[in-house]
Each structure stands twice: as C-alpha cells, then as structure tokens.
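One structure, as structure tokens, below. Some questions next.
The other protein chains are all here in position, but one chain of the complex has been omitted.
Letters A, B, C, D, E, F and G name the chains as they come in the text, with residue numbers starting at 1 for each one.
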Amino acid sequence: MNSEFMLKLFRDVRAGKTSPDEAVMRLRHLPFEDLGFAKVDHHRALRVGMPEVIFGQGKTPEQVASIFARLAKHGANVLATRTTAHQFAAVKKRVGRAEFREAARAIVVQRDGKKYGKGVITVISAGTSDIPVAEEAVVTAEMMGNDVRHLYDVGVAGIHRLLANRNVLVESRVLVVCAGMEGALPSVVGGMVGVPVIAVPTSVGYGAAFNGLAALLGMMNSCASNVSVVNIDNGFGAGYFASLINRL
Amino acid sequence: MNSEFMLKLFRDVRAGKTSPDEAVMRLRHLPFEDLGFAKVDHHRALRVGMPEVIFGQGKTPEQVASIFARLAKHGANVLATRTTAHQFAAVKKRVGRAEFREAARAIVVQRDGKKYGKGVITVISAGTSDIPVAEEAVVTAEMMGNDVRHLYDVGVAGIHRLLANRNVLVESRVLVVCAGMEGALPSVVGGMVGVPVIAVPTSVGYGAAFNGLAALLGMMNSCASNVSVVNIDNGFGAGYFASLINRL
Amino acid sequence: MNSEFMLKLFRDVRAGKTSPDEAVMRLRHLPFEDLGFAKVDHHRALRVGMPEVIFGQGKTPEQVASIFARLAKHGANVLATRTTAHQFAAVKKRVGRAEFREAARAIVVQRDGKKYGKGVITVISAGTSDIPVAEEAVVTAEMMGNDVRHLYDVGVAGIHRLLANRNVLVESRVLVVCAGMEGALPSVVGGMVGVPVIAVPTSVGYGAAFNGLAALLGMMNSCASNVSVVNIDNGFGAGYFASLINRL
Amino acid sequence: MNSEFMLKLFRDVRAGKTSPDEAVMRLRHLPFEDLGFAKVDHHRALRVGMPEVIFGQGKTPEQVASIFARLAKHGANVLATRTTAHQFAAVKKRVGRAEFREAARAIVVQRDGKKYGKGVITVISAGTSDIPVAEEAVVTAEMMGNDVRHLYDVGVAGIHRLLANRNVLVESRVLVVCAGMEGALPSVVGGMVGVPVIAVPTSVGYGAAFNGLAALLGMMNSCASNVSVVNIDNGFGAGYFASLINRL
Amino acid sequence: MNSEFMLKLFRDVRAGKTSPDEAVMRLRHLPFEDLGFAKVDHHRALRVGMPEVIFGQGKTPEQVASIFARLAKHGANVLATRTTAHQFAAVKKRVGRAEFREAARAIVVQRDGKKYGKGVITVISAGTSDIPVAEEAVVTAEMMGNDVRHLYDVGVAGIHRLLANRNVLVESRVLVVCAGMEGALPSVVGGMVGVPVIAVPTSVGYGAAFNGLAALLGMMNSCASNVSVVNIDNGFGAGYFASLINRL
Amino acid sequence: MNSEFMLKLFRDVRAGKTSPDEAVMRLRHLPFEDLGFAKVDHHRALRVGMPEVIFGQGKTPEQVASIFARLAKHGANVLATRTTAHQFAAVKKRVGRAEFREAARAIVVQRDGKKYGKGVITVISAGTSDIPVAEEAVVTAEMMGNDVRHLYDVGVAGIHRLLANRNVLVESRVLVVCAGMEGALPSVVGGMVGVPVIAVPTSVGYGAAFNGLAALLGMMNSCASNVSVVNIDNGFGAGYFASLINRL
Amino acid sequence: MNSEFMLKLFRDVRAGKTSPDEAVMRLRHLPFEDLGFAKVDHHRALRVGMPEVIFGQGKTPEQVASIFARLAKHGANVLATRTTAHQFAAVKKRVGRAEFREAARAIVVQRDGKKYGKGVITVISAGTSDIPVAEEAVVTAEMMGNDVRHLYDVGVAGIHRLLANRNVLVESRVLVVCAGMEGALPSVVGGMVGVPVIAVPTSVGYGAAFNGLAALLGMMNSCASNVSVVNIDNGFGAGYFASLINRL
Partner (left out) sequence: MNSEFMLKLFRDVRAGKTSPDEAVMRLRHLPFEDLGFAKVDHHRALRVGMPEVIFGQGKTPEQVASIFARLAKHGANVLATRTTAHQFAAVKKRVGRAEFREAARAIVVQRDGKKYGKGVITVISAGTSDIPVAEEAVVTAEMMGNDVRHLYDVGVAGIHRLLANRNVLVESRVLVVCAGMEGALPSVVGGMVGVPVIAVPTSVGYGAAFNGLAALLGMMNSCASNVSVVNIDNGFGAGYFASLINRL
C-alpha cells in the first residue's frame, strides 16, 4: 500500500474535506500502480541507470526510429537489439547521437555513462560465429553501466587458449559464456572459476546442432554447479542478468 | 605459477642445493595443481564455507555412509542430496550428528553456521508437488550459509496468493522459483521484482508435461529478462547458484 | 431420417402414385444428405449467422477473389483469413464492399450485423507481436455476431497491467488468450476468472520457443482447469470456438 | 476494491472512531483477498455448486483420507481423482458416505445433487482402453451438477457405430471426446455437430503413439473448428471445462 | 440401401398392412447397419475366414479367457495377441483346444484351416530380438489362412546371409520385414524383389534407438519404392495387411 | 546362377575350347549381374510395363531434360516427379510428346497404355491442399498401367461427403489416402472397407502440424488394421506401392 | 570367386570326371559363402584374435550360459556384455575359467593373450557414473588384444585433473571418451591430441539429459575434427572400433 497517499486520504476524510463516499470513489479510479502492486519500490535502486530497450526484429525501420526517438528524449541510455543497417539509417535521421554497433546488431545512445556494476563482467565466446550474440551481451551490459571485457574464440577444442587467458577469468565478477555446436564451454569455464556463469547457447552449427538445441541441452546438463542458462541466442538476456548480479 | 615454490626452487639451484637437472625432474613430478592451473585463488574467498557435497542417487547406503563419514571429519558442512531413508540409516550409524531433511531428500551435518550470504534467498514453489525440489534448494542454500526463506504453493493460477506475499519478494536479494507443468511462475515473479531469479523446471505434471520438458521450454522463453534457468529438478544447482550470487 | 420426405413417399406408395419398386429406386438416387446424415438439424440454430470462411494462405489473389465473390452473393458474412494486400486488391475489384483488416490479415464483408452471442468475448494478447493472431480471433468472433473486446500487451512479466484491467475480465463471458514464448498468460488469466478460457499458442519468440511448441506445451499443462487449447497461431479457431460457447 | 469494508473504514475515520494512522495500519494487515484481487465476485454464480477437488496421484492413502475428510465437512461435493483402492479404503474409514468410482479411479461424496448445467454433456471414447479417462470426465461433470451421458467404443475405424448413435450427439449441448492412438475421433465428431467439442488425447496405444503425443498433435490439428484440446489423459480438465460451458 | 427390406416395407404400405406413419416409425428404429452403412458387402469375400482378434495387453487373465471363450464358440479362428502365460492358463481352462504360441506371445484356436491367401507370405527379421514381433506377424497370417514362411537373423550387417536365402524371397508373393535399431533391412529386401514389402519397426535396440523411433524413421525414408510401414512392434498389423494383399 | 552361361562354359571346357584356367579367368571378369544376384527373374513379370522414373527436385531444367530424353527413347512410359514449369519447358524442346501434369507437378510421356492392374485404384484426399500429393499418386499409378479414380476433399470433419461416395470405395481394389493436419482420414476409410489402404501423410497444415509429423504419427497409430504408411508427401511411393498390389 | 574350387571343377569337367550338367548342378548346391560373397578374405588378418561376443541383456542366465559354453570350446576369447551376477553364476557352473568383470557388467574367458593392437588404447570417463560404460570399452579392447589404460573422473568442470594427466593422452594411439550429461569431454580431449577419439555418450544424468540425447547431440557437434561417435552407452562398440584402428 502506498501509505502516504492513503494517509492523506484518511486525513482528508477525518478533516471533512472528503466524504467517505467520495473517498471510496477516488480509490476506485486510483491508478492501479498507486496501490502498490507495480514493481516493488524496494528494488528501485537496482533499476537506476537501466536502459530503455527496443526489440528491433520484425519491426519496420520507421517503427524502430519512432520508438527510439521517443525513448531517447529521456535521460536513460537507449538500446535497440536485433537491428539492421536500414533500421539504423532511419534512427540516425531522428537521433543524431545514435550509434550502430554492427557486430552486436544494436543501435545505442549512451546518455548515462555511470558505472553501476561493482566488478568486471567478461563475455566469452567459443567461436567467431558466436560473436554477434556475445557482442549483444557486451553492449547490453555496457548500456547498464558495467565494466565489460570480452574473450573470443576460446572454444574447448583449443583448451590452451582458454587457459592462457585465465587471468581474465580471475579478474571477473560475473561471466557470460556464449557457445553453439556442443555448447561445452560454460562447463569448462564454470569449473575454472568460483563466480556465477551465465551460459548462452547460440544457434551456430549445422546438422545435429538443430539451431541451438544441442547447445541448450548441453548447457542445461552442465556438470559445473555455477552455471545457469538463458534462451538460445539471447545475448541481451545474458547481459541483463549478469548486470543485475554485478549490481548486487 | 606458484611463485613461492618456484622461487625457492630457483634459490636452491642458485645455492647449489639442487642441480638444474634435478630441478627439472622435480618439476616433472610436481603435482599439477601447484603449477597454478587449479581453481584460481583469487576466487577462493567465494569458496570459504562451501559444503562438501555427495550425489546420493544410485549409490548404495554403504557407499553414501562411507563417503559421508570421510567428509564429515573436516570442518565443513556436509550435504548429501537425492538420498533415501535407507541411506540415512547407514549414515546415522557412522555420523551421529547427521540429520535427515526428509522433504528435501537430503542428509546434512551442519558444522559451520556462519552466514556468508549478504541477503535473504527466497525459494518459491508453484505447487505442493514441487516442494521436494524447492526443499533441495533450501537446504543447499542453508548449508552454504544463507538466510533462506520459502514461499510454497503460489502457482500462477492463483495469482492473488503470490501477490499477497509480495513483501517476501521485496525483502529478498535472490529468488529461486520452482515450477512444473507449464513453468510460468518464474516469469510472473521475475516481472514483480528487480533481483535475479533462478528458475528450476520440475518434472511435476503428466501427459504433455513430458517430465519437465514443457516447464523447461517455458522458462527458457521467459519474457522476464531477470530469469535464468538450471536443469529439470536441479534444486541443488539453483540453491548453489543463488548462494554464489548472494555472496557477491 | 428426413421424416417429411419419407412420409410423402410412403403416402404416394399407399396411394398408388408410386410403385414399391420405383420407391426403392428413388431412395437409391436420393442425395445422401437427405437421408439425415448431414450435419444434424437440431444444431442448426447454432449455425444461423455463421460466416462463410476462406483460408487465404497459399491461394493466388485471383483464387481468393473468385471464391470470395461467389460466397459474397449470399446473405452471410464472408471472412477470408491469412490474406495479403495483393489478395485484397483482387477481391476489392470484384466485391466493392470488402474491407481489409490489416492487423488481422483478413478480408471481410459484413452483411449480417446481428448479435448472436449472448455476452462479451474478450481477446487478450501477451505481447505486441501476438496481435495478428489476436486480431484474427477478434475479426472471426465479430463476423460470427459477437460483442468483442480486446486487451493487448498484458504479458505475465508485467502482471500489474493485467490486474489493472481485471474489470475487463470480469465483464466477459468467454476469453481468448493469445501468447507466444512461454505461453503462461492463459494460466494466470484462467486463475483470475471462472469462465472458459480458450488459449492460443503463437509462434512468437525465438530460440527455444521452437515456433510455438514451447507455448503449446505450456498451455497444455496449464494448472488452471478452465483452459483449453487450439493450434499454434490459430486465431480463427479460437474465435470460432469462443463464438460457439457464447451462443449457448 | 471491497467497497463496504472501505466505506465503513472511512466512516469510522470521519466519526473519529479510528485515527488516520490506525486506518493505514489496518489496511496493511488487511488480508489481501479483501482488497478485491481474489477471484472476481461477478463470476461467483458460476462457482456455486463447484466440488472440492483432490489430485490423489502421489499421495499416501492417509494423506488423501485426511484432506478428503476435512473437505467433506462442508456442503459441497468432494471429488478425488487418480485414486487407488487403497486410498479409498483409507477414505472410507473416515467418510462413510464416500463411494469409489472404480472405472474412473475416483472417490466421491455427493452432497449437492442439484443440476447446474443447462443441457446434456456427452462423453465419448474411441476405444475401451480410453474409458478410464472418459469416466474421469463423466464423474467430474456429474459432481459439477450436470446431466451426463456417455458413448463408448465408437472409434473412427468403425464409423457406422458412431453414426448409429447420432441421436445422442444431437441431444447434447457440449461434447467431450477421448481418444488415444491417432486421436481422430474429435475431428469426426466435431464435423457432425455444431456444439463445442472438448478433445482429450489419451496415452492409449504403443510404439509411435509416444504416450499420447500422436493423439495430442492430431487433435491440435483438427480440421473441425469446434474442437479445443486439454492435456493428455486429463479427463478431469475436460469434464470441468465442459461443465463451465454447460452452465453458461 | 438394403433393398429387400425397403421393398418389403413399401409393399406392405401399398398393401395396407402398414400405414405410412408406421413405416416412418419403423425406419426410425431400424438398426443403422440395415441402412447400408456398415462395412460394404462388396468386400465381404475378403473377410471370409477372418479370425476373431483379442488384444491381450492390459487385460486380466480372466478378461482374456472370458472374451476368448465367447469368440471360440463360432467357427472362426481366434487369435489373442500380446498375451502372457498366465492369460493362457486362464484361457486353457475354458477352451481346451487353445494353444500358446510362446514366441509370438499369442493364444490361438485354429478352427478354419483353409488357405485363403494365393501365394506365400514370408516374414523376415533382422535380429533374434525381433523374433517376437516377427512371430506375431507369422501367427496372424497363419490364422488368416496363409502359407507363411520365415527367415530370421538376416540383418544387413551380414548381407551374405540374406543373399544366400534369395530363393525364399523369390518364391514369396508378399514380404513382411521386421527390424529394430537402424531399421535398414526393408530397404535392402525391397531392392532385391519386385513384390510389396510391409516393414515393421521394432523397439529393439538401446540408446539412440529411442524405442523404435530410429527404425521407424529409417523405414519411412526407405529408398526402395515397394516398402510401406506399420506401427512400431505391430507384428499383428503387418501380418494382417500382408494377408489382405495375399488374398487379392 | 545363370545356368545357360555356365553350362556353355563347362561344355567349352569339356570340348577343349576353353582351358580350365581360362574359364576361371573369364568368371573373374564376368559382370556381377550375370551371376544371378541382380533383381530376381521370378519377379520380372511384375516389372513389365514399369515406367522409367526421374526425381526432378533439385535438378536443373537441362539435367531433367537430358535424362528424360534419354529414357524416352525406349518403349516404356517416362515419369518425372517434383518438376516445375521451367523443367517441363526444357523437356518439351527435346521430347515433343511430353505432357505436363501441373496439378501433380509431373512430366510424363505415355508410350505404353496397357492396363497391368487388375482392379481400380482410388486416390482419396482430405483437403484441397493435399491434391498435389494425391495427383502424384494418381499419375504414378496411371503410368504403371492402372485404372485410377480419385475422390478429393472428403476430410473427416465432413464425414457425410465421404459416406455419400461409399460406392467409389466399394468398387476399388486398392486405396491411397492422402491427408495432412491430423491425418485421420485413412483410419476412417480403412474402417469402411476391407481392402488395403496406403496412407500418405502430407505436410499440409501449420503450427503443431510440424510439416507432416502430426499426420505421420496419426497414421502410424491408425486403429484400422488395413492401413500402412509411406513417407510424408510421398505420393509417388503410394502410387507405386498401390500399383504393385493391384498387379497381384 | 573361390578360384581353387572352380579350377578343380573345370579340370574335372575337362577330364571327363564330371559332366557339364553335373557341374552346373553342383554349383547350384554350392554353399553361398563359397562363391565369394562372404566377408572378404583380404581383411581376414584383421579378424585374427577377435573374441566371440554375446549380448547378455534380455537373455536368461541359462541362455547366456549355454551360448557361452558352446563358444568357449574354441580357442578364441569369449566376451559376454550387459550381463548380471545371476547370468555369471550360470556361466561359471559350465565354464570354470570364466571371470566376472563386475564394473563392466561383463563375463569373459581369456584364451588368447596375444597383443594384436600396435599401441595403447586409453579409455577416459567424465564422471564416476560413466565407469560401467567405460569399463565395457576397456574389457572389449582387452579381449581384442590391446594394451588398455584408463583415466576416470576427469570431467570438463575440473579441467586441471585432465591436464594433469596429459601424459597419458600423449602416450595413447587411440582414445575412447565416455561422458554423459553435456558430453563435452570428447571435444576437450580431441583438442588436446592429434589421434582419433571415439566418443561414447552415456545415459548418465537426469532431467534435460534425456537419457543420453543431450550428450549424443553434444558429441555430434564437437568442434574437434578428430572425434567420431557411437551409440549411447555403447562401450562395446567404442572398444571394438578403437581396436580395429589400433590394429592398422
């Protein structure tokens, strides 16, 4: 319950400024959120510095541009994922400061450069084809105010490349690991560190990869206990989840 | 590299106590871990207070008892998951302080009662049949030194029961949500809070539930961005992952 | 048996107008339907005001236009689903009164504006991408003579938006709920009301959504007992089924 | 909002019986349901005469008996589904009037014999092996106050048996159709009538029946538009959904 | 239409023995089958000598015995498939002539020894584990009056054993081929002969055999055009289908 | 063994025309087929009048034309399936008598008009969208010398249309039944007749039809015993298999 | 062609000992194998020292004992896989030298101790639960005359244990890698060595492991090119395949 509003209402009733019937009527028309069932205040601190997000896929360039321009009027960062060069062109006409992160297929405007995350988030990918998904995680975490690093092309069939970069792992507070095909990298990484690992199966591969299903199942069955999984190709979700952890 | 060991070795060589050939030979027989490739030290703080864990399923009572007794000699908490009353009886004979958490199907000895987690972990379950999985998450998080609460039987088809307990959600730092059947609860909970939600699909249900597959797919596709997923019925993994986050 | 026809035949035989052999011969050539095995008369009342329906997908504009024009000659409403702007252009040339419901991808001619449904049918969608399916349900129910409302973008990850519109739910006699991704909305809605809920999984989503399979399985396993399910993206079927119920 | 409660509260505040601060405090401790978010009153009429339901599977005889006895104290009918003879024996000791519907694997006490349904619900099954699921639908609809008939063993490979009973179909207001194997019966029945058909895939069959998956997919793809589907073997859900429709 | 019945009815009406109204009334109560929609006469020749069939699985010994005894009173052969030794014992008490075909898990009484099939049906199996399914096909075809041979353990990994028996293939009019695991045998056999091959996937195998799914898919994709497929383990269906062909 | 060849060889050896060593040498270079392992002679009668067949899909127009022209030089009928108008144009330039069966997507030259089949093959389809597959079966059976009829748009949701055409079923010796979506038609047809039914699942449908998988599973589980199944959309295979049966 | 036999036959014909007709007759009755189509001689060297193999699963103890005793009469090693203690007891009574390899669930008699393999085969397993499958590979390779080593419990989540044993990998000529759950180990091992790796998915795991499907898909998609895969739990096949390679 929104105490202040209610207290004022009761006081007005007591003071005779509002009749009991009028008070009930006002409660009826009260916006639902004011009754306390919207996202809980207590967590608001976690939401400071959150970017505005647009899912670009399936939208026309004009639709993306229109939504982007509206959101960009506020002070928050704006992030449009799964976008194309055509969509960016339309956005750019309206929002001059917008940038296209081509590798991540993302359009961004960064208004708020403050670091909200407490440590480093490192985004790791198994192969070069996984990079678009990894970059989506990177840009998401950046727009949410994190110090983000990346480590690409360290697939499990060349384990020495991963081992050679163990310092990067050591210095991270949260890890995002993207892998297609057999999706084995999160287990290996998870076994090397003690911090949370967010695994992202990618649809990279062919044949029995079944568009990411093999990687997804592999990650769900990870023998490392510090691994949890998001949807196939969901770089955004991984970056978002990692950012939440990094703010704790 | 384990600097101290190597420095001493080099010094011994310099001092003539060890010949270069002997030094190489000693390196050859050096335990691998000493070379620095074991779990990275920097994260060690995260591992303080970690319980010793046994996966009981498929082991004979005697096997469980034997491993349990050995691990219980050290100071750490010991947790055996997926255990039976028969296995507990065998353990109890050897480790008098062992307790059976029947609802969680877990055997524990709690040596270390210190709280390592910074906030509250709340474990939520959709239906009463999901409770064994939820309880496994609870006991895991407890053995890892967390303040754990639970909120059961708040399935999405009775959304008011969940809303009535929103205070519990507000006061949590990490949430674990267990649900079978359609697995919708994590999305709803995820939408109500700003903290990380670990979703656990359970094998509860029949018919098209396909032993948890329906719930798993539902959770992977959660429209809430603060949800990540562990394996079907993996209460242990969820409790473990939540504990890692809560230590950050 | 079609009593009147048979009675007349027997009377003709009795009166000597028709010989027994001729009577048997006439029965042989009697259209099958006249023997009573066509759709049963008793239910005919339910079929009054039923629209003529065309499934446009896979048909050429000319094919759709030709069928549409033929059906539009009768007094009933005509509804073509899964149509394109090209198909509409072809129809428009022949049937001037035809309208294109773009959001529903449907072409309609409304001849019969009578309300056959007894209450309100409300069509709900989880996300904006589900709207085409929802709109197909809307236009179907409208063409079948119902008072139809809609409530869009009330996905389970923002449960307050749904709760804020609970009045709409209360005032409905039948509900159609469209959702992709995890398909959780029907369970939540089903738990809030006591009326029948027709769930429509949509192919919205990516990765482990598997073109609507995740949503379909989720809905089949709904923990709300007042939910039944139609095929993926089958807005027409949901609108049709809801209309049948609303006529009872 | 629960107007009466709030109006009285405002009046007490106005009358000075309750201070504004106390009023806010009382709202805080008000049971959530009283705030109006429980199942909406407007639909309450639909819930009159609803049975109390227990899902027996996986519960011990004692658990079932205990819950059953508690629920049987009220005036409503009580229905326990998926029960065994052992569970019934335990219930019988406590609730003398309890009956075991063996074919339906259900335990019932019928306190309220009133007919709430407006027409006849007919439950149809394709084969004799589908009868347990069909009977579960029958007993559910009966406990919800309906006039229920059944028509068994009318599978599509013997279409004449179904046609010979077309009168039964004609006289029904809602149909429940249970079928395993290819699950084709709902389509055929749906094509013969104009009323809503609730299809229940059963796990009957072997080999490529895949425990009801074949029947489920068949029913989802029904070419009859008046068919919607519930979960595999979910006779209860079908009977429940049919009863809701029959009360409209 | 059943001409004789109708002709007599019309004659009675003409003769004044029956009034038109009475005639209509009699038609109403006429058994459906008499109206001509039962299994079509023209095909009756194909059904002469057809056995009575009982599906034993899931039935109690007493149920099987009771049905078997009733059917055995007529002149036709009786075949109970998927039976156990216990079921046989119960049958034997009632029907002294009943025999147990253990390898086929079938109980039979052969009353009619006439050969209805025009040529030889040969049943082939890939491995020894496929024999129960193959034997079910054998006994079915025998009970339907065919000259049946078999050729077992001629899997594709020992192609010379199959080739060594090519004479058996040459002399057959119809072939039934049972195989589990990869289900490749029907393609090889189909390529060696010009007659129809009925393929039966069996649930033999482990791991990725997925209870016959691998064999089923393999057979569906046979590169031999003279192969069609029945359900997994459906030896009865294959024997039945082969018998129908052999009667043509 | 090819007796004549061997007898002559032995006689030549006996007559001294060929030395034993030369004879062995000649055997070594003897074409494999001459040793008797090619398709067995005994079945040759079945192959008289068989068409030459080309699978057009994935081939360039020029490739199809080139193969077609070569095969058309012989006396047999030529059938190219899965072809396009472009492929036909290329064929037509080379083989003036070639015809395009557009509905069947087939190119044919009919040289041999003899009837090899003993009865009528009827090809049935559930919906209009199944017609291309049905027509492929029709043209295949025609090219193999059968009297072929068809009966389209008799889906199970309009069972009276099928019943009204029962005469067609009665007069057929073999039936091919094509259906997508739930694939229920073969079971219904199979139950109405005593002759073999070849079922062809089609990829018609959307959503949970899963490109023909639902229909395939439905047909595999047919409760009619006179049904066997070929691959999804395999009209050619069904027509071929039906023709083989019809020649028996 | 079996030259010697044929040469003698031709000589006999030339010499008049056998008439041409008799010669043809003799060829007709010649065992098929003698015509040269049995397993090709050239490879016979590879088969020297091959064990006789029995698949024990599904056989009665008496059946296993009977086959085992018969095979044990020859000089070759005998290997029975998937056996139980009961089966061993029955074998032991007949073949005193038989041994039970409990961990491998195998019964063996080793007659031939010769080493046919040229190098070391090392069998690796990810977890302790994979050991039965790994041991089956070990015992198979041993019975086929190889120097076999093993390396257990070196799962990817503890990559240092694997790295610590890299010497074992270096010294192997062929590797067999068994892993359940995510099945990632073969990729990691494959990346560390240049020799062939035979991957065996095991059914170890729960939930989304789907009885080995997750591991199977993972291994099929291995990013290491020197990995090929055998069936789930097929330790025998892996040991066999590795042995063939090791003999080359």
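FYI, a residue touches a chain if its C-beta (ideal position, glycine included) is under 8 Å from a C-beta of that chain, and two chains touch if they have at least 3 such contacts.
Please read all numbers here as calculations on a predicted model, not as lab measurements.
For the omitted chain, the shown partners it touches in the full complex are A, B, E, F, G.
The chain omitted from view is touched by exactly one of E:I54, E:V174 or E:M192, namely E:M192. Checked against the hidden chain, the listed residues G:A72, G:A137 or G:L169 yield one contact partner: G:L169. Subunit G residues in contact with the hidden partner, per the touch definition given at the top, are 37, 39-44, 46-47, 118-119, 163, 166, 169-171, 173-174, 191-196, 198, 216, 220-222, 225-232, 236-238, 240-241, 244-246, 248.
Summarising the interface, subunit F meets the missing chain with residues 31-33, 37-39, 57-58, 201, 203, 211-213, 216, 231-234. Across the interface with the omitted chain, subunit A contributes residues 129, 159-160, 163-164, 206-209.
The rule is simple: only the chains that are shown with their structure count from here on.
Both subunit F and subunit G derive from one sequence, and where they touch, over half of the residue numbers involved are common to the two copies. Subunit A and subunit C have Cα centroids separated by 39 Å. Here the spacing of subunit C and subunit D, counted between their Cα centres, is 25 Å. Residue positions of subunit G touching 2 or more other chains, listed in rising order: 37, 159, 163, 207-209, 213. Contacts between chains form some other arrangement here, matching none of path, ring, star or all-to-all. Taken together, the chains touch in the following pairs: A-B, A-C, A-D, A-G, B-C, B-D, B-G, C-D, C-E, C-F, D-E, D-F, E-F, E-G, F-G.
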